[in-house]
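With one protein chain removed, the remaining protein chains of the complex are shown where they sit.
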Amino acid sequence: MDILIYGVVNSASLALMALGFTLVYGVSRLPNFAHGALYVLAGFGAWLGMNRLGLPLIPALILAVAATAGIGALMYRFILIRIRGMAISEIIASYAIGLAILEGLRWGGLKGGTFVLPPFAEGSLEIAGVVVDYQRLLLIGLSAALVAGLYLFISRTRVGLALKGMAQDERAAMTLGIDSDGMAVVSMALGAGFAAAAALILLPLGNIVVESGYNVLIMAVAVCIVGGLGSWTGAVLAAFLIGFAQILTVVHLGAHYQVVVALSAIIVTLIVRPSGIFGKQKELEERV
Amino acid sequence: MKPDTKNMRRERLDRGIKVRTDSVYAVSGWREMAYLAAPRLLLILGLLAAPLALAPFPYWQKVVSIVCIYSLLAMGFDFLAHFVGLVSLGGAFFVGVGGYIAAILNTELGLPPLVTIPAATLGGALICTALFLPCLPLRGVYFAIVSLMFPLLAARVIEALDVMGGTDGVLGVDGFSGKWTEMYLPIAAVLVLLFFLRRLVNEDLGLVFRGIMDNDQSVKASGINITTFKAIAVFIAASMGCLAGAILVHLYMWAGISQFALDFSILPIAATVIGGGGTLVGPVIGCLILVPVSELLRDFGTLRIAVYAVILTGFIVFKSEGLQVFGARKYHQFEHWVEM
Partner (left out) sequence: MRCLGRKTFIVALVGLFFMLAGVPAAPAAEPIVIGAPLATAFLYGWDAQRAITLAVEEINAAGGVKVGGEMRPFKLEAIDTRDLEPGVPVSEALLAVEKLILEKKADFIVGGPVRSEAALAAMSLLAKHKKVSILTTGALTPKYHAMIEKNYDKFKYCFRISGEAKWMVGGEIIPALLGVGKKYNLNKLFIMVQDVAHGRAGGALIAKIMKGKGWDVVDDVQIYPTGTTDFSMGLLKAKKLGAQVILIWMDMPETSILLKQWYDLKVPALPFGSIIAAAEQPGFWDATEGKGEYCLANVVNAGNAASEATPLTMKFFNAYQKRWNIEPEGYGTSSSYQAVYTLKDAIERAGTLDSDKIVAALEATDMVGVYGQIKFNPKNHQVVPSNDPKEGAVGTLFQWQGKKRVVVFPESIAKGEILLPPWMK
C-alpha cells in the first residue's frame, strides 16, 4: 500500500518536473536545458517575494510564476531564436544560460540549506494505514489539474490549437498564418511557467538549493526520453514508469540505485527505441 | 566614418599571396613559404616555448599542462562532431576510463607511467568503443544525450557498487619522474595528435568519415559498413580522451569519480565553439583562451562559471564561426565595398 501511494506521489512529482520541458520540445523542437535553472529561479523568486518584499504566500507565488514565464519568453525572443533549428547549439546555449542563472544565484548569496517555502497545507492524514501529509496529496491533485488544464488549453483554445498545429507540422502551420516564432515564444513562456509551478508545488517539501537545478534537469530529460520526446501523454506515463521503478528500487535494491535506474532507463530507451514508448517512430531521422 | 552602404555590398577577395601559395608555387620563394608557415610555426613554437617563458611563474606552467589536457579532449570532440557527425557530450567518460586504468595499473601492478599511459590510451579506447557500439546507429540529438549519460552513469555505478576506491578514489599514484617530462609530454601529445588528425581527415578514411556526416544513407548504399567506420572514429577520439585522463592522473597522482565530472564534457565543447569548430586548431586556441581566463577569474568564486557561461552563449549565438575561422579569413582575404 505504501508503495502504491508514495509511488503515485513520486510519479506525480516527476511528471510535474518534466511537463514544461516536454511542452517546449513538443511545440518548438527546442531542448530547453535551462529548465532546471528556471525551476530553481522560481523557487528563489517566491522566497524573495515573501521575505524581501513581504508579500503574502499566494501573490508571491503568482508573481514568481509570471516572472519566470517572462524570463523564459525573453530568453527565447532575444537569444535562442537566433540558433533555432540547430539542435546542438540549442542544447549548449540553453545549458549555458541555465548555468549562468544557477551560478549567478549562488554568487548572489542564495546558497546553503536555509531557504524554504511554506507548504500550502500543514498536517497529515492516514489512508489505509499509510500516513500521507496534505502537501503530498495536494501535489497529486495539483499535478493532475495542471495536466488536465494543459490538455484543455491545447485542445480547446485558439492559441492552444495553434501550438498543436506547430507541433504537428511547422510548415503547414505557417502556411495557415500561424506565427511560428510567436508561438515558440508562447511555448517557452508556458514551459517556464510550468517549471515555476512545479517548483512552487514541490519545493515546500524540501528546501531551495541551487544543486537541485541539475537534478531536476536530469529527471526531466529522463522522463521525456523514456516517454518519447515531445509527447505529453508519453511523458505522463513515463513519469509513472520511472516513479514506480524508483520506489521499487528503494524498497528492494537500496536507495543508492535510484539514479542508476533513471540513467539506465535513458540509455536503454535511446538504444532500443529512440523515440520513446509513445513517440512517433521516425526511423530514418533517429538512427541508421 | 562608414560610407553610405545602402546600395553596396561587401566583397571578399583572396589576397594575392594566398592565390600564389595555393599551388606548387607555394615553395617558389621565402615570402610564400613564410606566409604558409608563419601561423603554424607560431602555434608550434609558442606551445613549445611556453614552459620556458613561464619559468618564473611555476603555477602558470601547470596551467599550460591543464590547457593541453583540455585541448586533447576538445580536438577529439571537434573531430567527432565536425568530421564524422557524432556530437559526443561524453568527453568525461573517456577521461574517467583512461584515468582509472592508468591509476589501477600503476597502484596494483606497479607499472611506471611509461607503460600505464600507452596502456590506458589503447585499452581505454577499446573499452569506450565497445560500450559506445550499441549507440552508434543513433543520430543527432539522440546520440548527444546518450553520450551525456555515460559519464553520469559511470560515476553513480562506482559510487553505488563501492568498487575501485568508491568515493575516496584511487590514491598514491606515481607522479612523473622529471619536471620537464611532466611539462612537455602533454604539449608533445597535443602537437603530434593535431598533426595526425589534420592529415587523417584528408586521407581516404577522412573522406569516408565526412561522407557519413553529410549523407550516411548514400555511404551505406555504396556498400560501406558505416558502423565500422563510426567505431573507428570513436576509437580515435576515445584514445585521445583516455590519454588526457591518464596524463591527468599521473600529473595529480590521483584518480577518482570526479574524473567523470561534467566539466570535462562541457569545457572542451565551449573551447571548440569559441575557437571554431571543424578546424581542429580552433579547439586548441579555444582552450588556450578559456582555461587561463577561468584561472584569472578564480578569485571571483562561482561568478566565474556564470561569466564563462555568458561568454559561451555569446559566441554560440552571435559568432558561431569561432575565432580560428574568423582569423583565417582575415589572414587570407580582404574585404571591400562594391556598388550593387
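We just call them A and B in the order they show up, numbering each chain from 1.
Following the convention adopted for this analysis, contacts are C-beta pairs under 8 Å (C-beta built on N, C-alpha and C of every residue); 3 or more make two chains touch, one makes a residue touch a chain.
What you see is a predicted model, and the numbers here were worked out from it, not measured in a lab.
S.K.: Who does the absent chain touch among those shown?
M.R.: Hidden chain, whole complex, touched shown chains: A, B.
S.K.: For a quick check of understanding: of B:L248, B:V273 or B:C287, which residue touches the chain that isn't displayed?
M.R.: B:L248
S.K.: Given the contact definition stated above, which residue among B:L131, B:A160 or B:A328 touches the chain not shown here?
M.R.: Final answer for the missing-chain contact: B:A160.
S.K.: Considering the whole complex rather than only what is displayed, give the residues of chain A touching the chain that is not shown.
M.R.: That gives, for chain A, the contact residues 2-3, 6, 9-10, 13, 106, 111-116, 118, 123-124, 130-131, 133, 135-136, 205-207, 209, 211-212, 214-215, 247, 250-251, 254-256, 258-259.
S.K.: Over the whole complex, note the residues of chain B touching the chain we left out.
M.R.: 57-60, 62-63, 66, 156, 159-160, 162, 166-169, 171-173, 175, 248, 251-254, 256-259, 261-264, 295, 298-299, 301-302
Keep in mind that, in the parts below, only the chains that are shown with their structure count from here on.
S.K.: Which of the residues in chain A end up touching chain B in this complex?
M.R.: Of all residues in chain A, those touching chain B are 31, 79-80, 82-83, 87-89, 91-93, 95-97, 99-100, 103-104, 106-107, 218, 221, 225, 254, 256-257, 259-260, 263-264, 266-267, 270-271, 274, 284-288.
S.K.: With touch defined as at the start, can you tell me which chain B residues reach chain A in the complex?
M.R.: Touching chain A: residues 81, 87, 89, 134-135, 137-142, 144-146, 149-150, 152-153, 156-157, 159-160, 216-217, 220, 226, 266, 269-270, 273, 300-303, 305-306, 309-310, 312-313, 316-318, 320 of chain B.
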